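Contents: one structure, followed by commentary.
Each chain you see keeps its place in the complex, though not every chain is here.
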Amino acid sequence: MSRTAGCWQSCVRHVFHYETVKTLVIPNVRVGCVFRFTQLLVLLYVVGYVCVVQKSYQEKESVVSTVTTKVKGFAFTNTSTGNWKFWDVADYVIPPQGETSLFVLTNMVVTPHQTQTRCPELPNPSTTCVDDCDCIEGLSDPRGNGIQTGLCENFSTTVRTCEVLSWCPLEIDSELPERALLASAENFTLFIKNSITYPKFNFHRRNIGSHISSSYLQSCEFHRATDPECPIFRLKHIVSEAGEEFQEMAVKGGVLGIIIDWSCDLDWWAETCHPKYSFRRLDKDPASNLAPGYNFRFAKYYKTQNEEEFRTLFKAYGIRFDVIVFGTAGRFSIVPTIVNLGAALAFLSLVPVVSDWFMLTCMRKGDLYSRHKVTHLHEDGDAEAELTSTSYGTQ
Amino acid sequence: MSRTAGCWQSCVRHVFHYETVKTLVIPNVRVGCVFRFTQLLVLLYVVGYVCVVQKSYQEKESVVSTVTTKVKGFAFTNTSTGNWKFWDVADYVIPPQGETSLFVLTNMVVTPHQTQTRCPELPNPSTTCVDDCDCIEGLSDPRGNGIQTGLCENFSTTVRTCEVLSWCPLEIDSELPERALLASAENFTLFIKNSITYPKFNFHRRNIGSHISSSYLQSCEFHRATDPECPIFRLKHIVSEAGEEFQEMAVKGGVLGIIIDWSCDLDWWAETCHPKYSFRRLDKDPASNLAPGYNFRFAKYYKTQNEEEFRTLFKAYGIRFDVIVFGTAGRFSIVPTIVNLGAALAFLSLVPVVSDWFMLTCMRKGDLYSRHKVTHLHEDGDAEAELTSTSYGTQ
């Protein structure tokens, strides 16, 4: 036999001779039961929890979404001075385009006909004055409303304040109506069109399902129990679903989240993948009542015949509706499946360790089993002392 | 030997004497082949599928993005009454700021010089009347346009309807032009600036790559084949890429998604991480044609010399372009690598089970192999009956 041939043979043996472990069969039903029961536990976890409950065999993806909103309704207000005003969508929805976030005006402080001129400041400890010496020309107090001219003027018959350059007359926002001006906004309806995509799964859907008919859409109104799929919401209803009182919220404004959950299982129930609506007030939390409410200022600009600009300033209070779309879809994928099965298999490989421990320490005949299972090699000779040695567990 | 020393020795044995399994080498090439082939399959899966195809050794993160948009172009309209009107960006883009979602006006119903006054309702079964008795003062029908005054007035020479308090004259939105007013909007161009971040990987990028020159940017126009990286889009082109007809869509409006996919592999091809653009109409789906289109109402407010307010109401139809940015970047990370390798190792530990089963049941000499591999212990004595017992698999 040449050296090369011997090398080759050795290689073939290494690679293609199969090396298998030697085993010992213990004819004891109690040990067998422990072994099978532990195996069963691991299998139950894999099949029951990982697959059925957690669906870990699925690849996940987050939703991509677009939203279109449309408010309907009109209101009629009467001021104490006998003037009436009619409000429609173009008047009270800001911005008008109907995007993800829309604002419905419910209350306001109006300051009409402001021009760029000079007027006395609103009275407060830092602006009241006795004569011109108390006012500094050019001073611009960040908490004030303009740049002081250095003059002290009559704000009212009793109070004198420093004069400022500003949009005059100044807004007096302490005179907020206690009952919301557009209290009837509670009956406005909001139509939400929502189109979603799971790009990786090439799955598209709208919240107006294909089983919704045109006539249903014209007459329905969302209700959790009776019409859970109708995309038309009465404002009062969604505010009360969020646990708030519309009239109370309308006075100082607020932010209301309309949360659309598109979590879906695309393996089995893709056909029944429908949005779930929920509602939550977002501008305050139970732990802290700091800075709730929602308001902003905007102006309408006009010009007089002489091209002089004047404006009407609005401090607008109202409810901002934020449509928040989220969701995760899952679809069977080989990688998470393999990873989870692999983890389960790894746990199965723990089962013999547990069974061996049970067999060698808890059984009466553990000593006997150990003698047959474990061979002790002695360092000083190559003789085996298999059957006469005592097991390591009991010495 | 004292008891403590014995205990100590026993401990050392437990911990530092190495317990290895006894094995049996089967010099059979067929069994060896089955073993190696199954091992190969598992390795192929790990290297080929998990690593190369699925890149499971990577940690994933979703994109964070900001978008700036800018429309260019002007249009010229001629009404039947001979009036012409020139339209530029400030007239037809709403809102003007150029954010993620922008609206290009293409068609409209204009109701000029509305004032807060009284006028007869639009005729429909519930508003037509014969005399004042048919109208109820103060009635506010949600499907109507105002609050009834209780009078019955001539809407036209032939029809009488109940009078309402409202913004008058009322909008008649059935007179929508059949050909879009700003049909030439199809030649407007849209410039999209998109800046993205993968925060965890500290990776920033813009859709205007560093290899794009200023002169290219001034003259290019997006085309999937010839200019796939140019961030300037002709409106007609992107609508047709979405499989729609611009002129048809312009009449009743719609929502068009400009989808930018930033999926990147940051390990190898970070330099070639470029956006991929695609386009999809979002306001209708093939399954259901309910409620397509996109329109909203807005008003421009004016004041007369006597400070009386009037407005021009626009029912604006047009195309809303929603820039939707998504993507997932992956970068090598130790944890997913370990998890996937671990799962593969767990599967490797299944290979001997398969090989043993093959050896003991499918081979002619299975019986012989079994006798040498498996030892049966007899409960009644501590004698082993190794070589004379018959294997459990064949009795």
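Order as written gives the chain letters A and B; numbering starts at 1 within each chain.
As a convention for this text, a contact is a pair of C-beta atoms (placed from the backbone, for glycine too) under 8 Å apart; a residue touches a chain by one contact, two chains touch by 3 or more.
Only a predicted model underlies this, so the values are computations on that prediction, with no experimental measurement involved.
Colleague: Taking the 2 displayed chains as part of a homomeric complex, how many copies does that complex include in this file?
Modeller: 3
Everything below uses one rule, namely that only the chains that are shown with their structure count from here on.
Colleague: Could you work out how far the Cα centre of chain A sits from that of chain B, in whole Å?
Modeller: 16
Colleague: Taking the touch rule as given, give the residues of chain B at its contact with chain A in the complex, in rising order.
Modeller: It is residues 6, 10, 13-14, 17, 19, 21-29, 31-36, 45, 49-50, 54, 56, 62, 94-95, 101, 103, 116, 140, 142, 145-147, 165-167, 255, 257, 259, 261, 280, 282-283, 285, 287-288, 290-291, 294, 296-299, 301-303, 305, 307, 311, 313, 320, 322, 324, 326, 339-340, 342-347, 349-350, 352, 355-356, 359, 369, 372-379, 382, 384, 392 of chain B that touch chain A.
Colleague: Using the touch definition up top, name the residues of chain A that touch chain B in the complex.
Modeller: 12-13, 15-28, 62, 64, 66, 68, 70, 72-74, 76, 84-86, 88-91, 95-100, 113, 187, 193, 195, 197, 199, 204-206, 208-210, 212-214, 217, 300, 302, 305, 334-335, 338-343, 345-346, 349, 365, 368-369, 371-372, 374-375, 387, 392, 395
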